[in-house]
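One structure follows; several queries about it will come next.
So, subunit A:
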Amino acid sequence: MTWPSGIVARRLGVAGLISLVVLILAILPKLTARTDILNLAFLVCLYITLAQSWNALAGFTGQINLGHAAFFGAGAFVMRHMWVAGWHPLVGLLASGVVALLFGLVIGVPAFRLRGAYFAIGTLALAEILRITAGNAFPEISTLPTDFIAGYTLVSRYYLALGLAIVTVASLWALGHSRVGLGMLALREDEDAAEATGVNTLRHKLLALAVSTTLAGLAGGVFAFYHVSYYHQLAFSPSWTFDALLIAFIGGVGTLVGPIVGAVFYVLVKEVLARSLVELHLLIFGLLFILVVIALPGGLIEAAARLRRLPAPGGGQR
Partner candidate 1 sequence: MSLPFLIQRLIFGLLTGALYGLAAAGLSLVFGVLRVLNVAHGELVMIGGYASFWLFARTGLDPFVSLVLTMPLMFAIGLGLHQGLFTHVETLDQEPRIKNSLLIGFGLALALQNLAIRLWTPDERSIATAYSGAVITLRGLVFPVVRLGGLVTAVVAIAALHLFLRKTYMGKAIRGTSQDWEAAQLVGIDIRRTYLVAFAIGAALAGAAGTLVSVGYSINPSIGLEWTLKALIVVVLAGLGSMPGTLLGGMLLGLAESGSAAVIGGAYQEVVSLVIFLLVLMVRPQGLFGR
Partner candidate 2 sequence: MLDVTDLDVFYGDLQALWQISLQVNPREVVALLGPNGAGKTTLLRTIAGLQRPASGEVTFEGASLHREPAYRIVALGVSLVPEGRRLFSGMTVLENLELGAFTLDARPQRAQTLRWVYEMFPVLAERRHQVAGTMSGGEQQMLAICRALMARPRILLLDEPSLGLAPLVVRRIFEVIRHITVDLEVSVLLVDQNVKAALELADRAYLVQSGRIVGHGTGRDLLSDEQVQSVYLGLPSGSG
């Protein structure tokens, strides 16, 4: 089978671009020693993972999970405690993912009895229960022991976040190109129709949720590995959910590139605005989010595509 040379060239181009970006990111710590840049790069990677993990459920099945912070928080909690207790960080991280996975499966069965907006507010309530409980049960600040702080390097955190972001994007790509992924997309379009054509909607939703919560738990683990001190409640804050939503929607929910673009955009704007005023970025992102929901369901990705299509009206494309 022969492909038109244009498609081959485009595919090679995309592959080349991806390799280049990954290469640059991989050698970034060699290129610069500036901690502010590394910090930003770390945050971009963390937010890519966070937003993609949310996107795994919303993008593939259309379910709006407003309790995503619960899984991020659970991952962070497990990682922090195992790590401080002497386990190797990678073991702790793995445990974060496993716990978030199991947690997701346990709450998934009852939660998916709820559909649409009810699933959203149900998960929101669940995460709030966890946040309040975490704040009550562990009110004290979690600070690393001094010997841990002595061995702290930002570069290792950066590589961990980068590795996780790559794994996350690759998993979602693989999911998108699998049979199961197609079943999920079918139920996103029309749940009843998908069920009628033999898609086991509950199993597909559970699988998407499992992928989503596992990745969220891992992201939480990286967060717990990164911060020197924080309140346990912080990792359960609804803002993790909200950030994931903002990034995924503004970038383009249901796409692979959208949340990546969204994460870069989010971290950069937040950084720029943080110098002027603390929470202003959330005001802007809140408004941008509304704009996307009302006028631009495809997010930035769709906007870019539209702009590209503009110069050639009547070019036959859609």
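How these were chosen: all candidates are chains of the complex that A comes from, given by their letters.
Heads up, the rule we're going with is that contacts are C-beta pairs under 8 Å (C-beta built on N, C-alpha and C of every residue); 3 or more make two chains touch, one makes a residue touch a chain; residues count from 1.
Just so it is clear, the model here is predicted, and its values are computed rather than measured.
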### Task
Among 1 or 2, all from the same complex, single out the one that touches subunit A.
1
### Query
Where on subunit A does candidate 1 make contact in their complex?
64, 66, 110, 113-118, 120-122, 124-126, 128-129, 132-133, 136, 238, 242, 245-246, 249, 277-280, 282-283, 285-290, 293-294
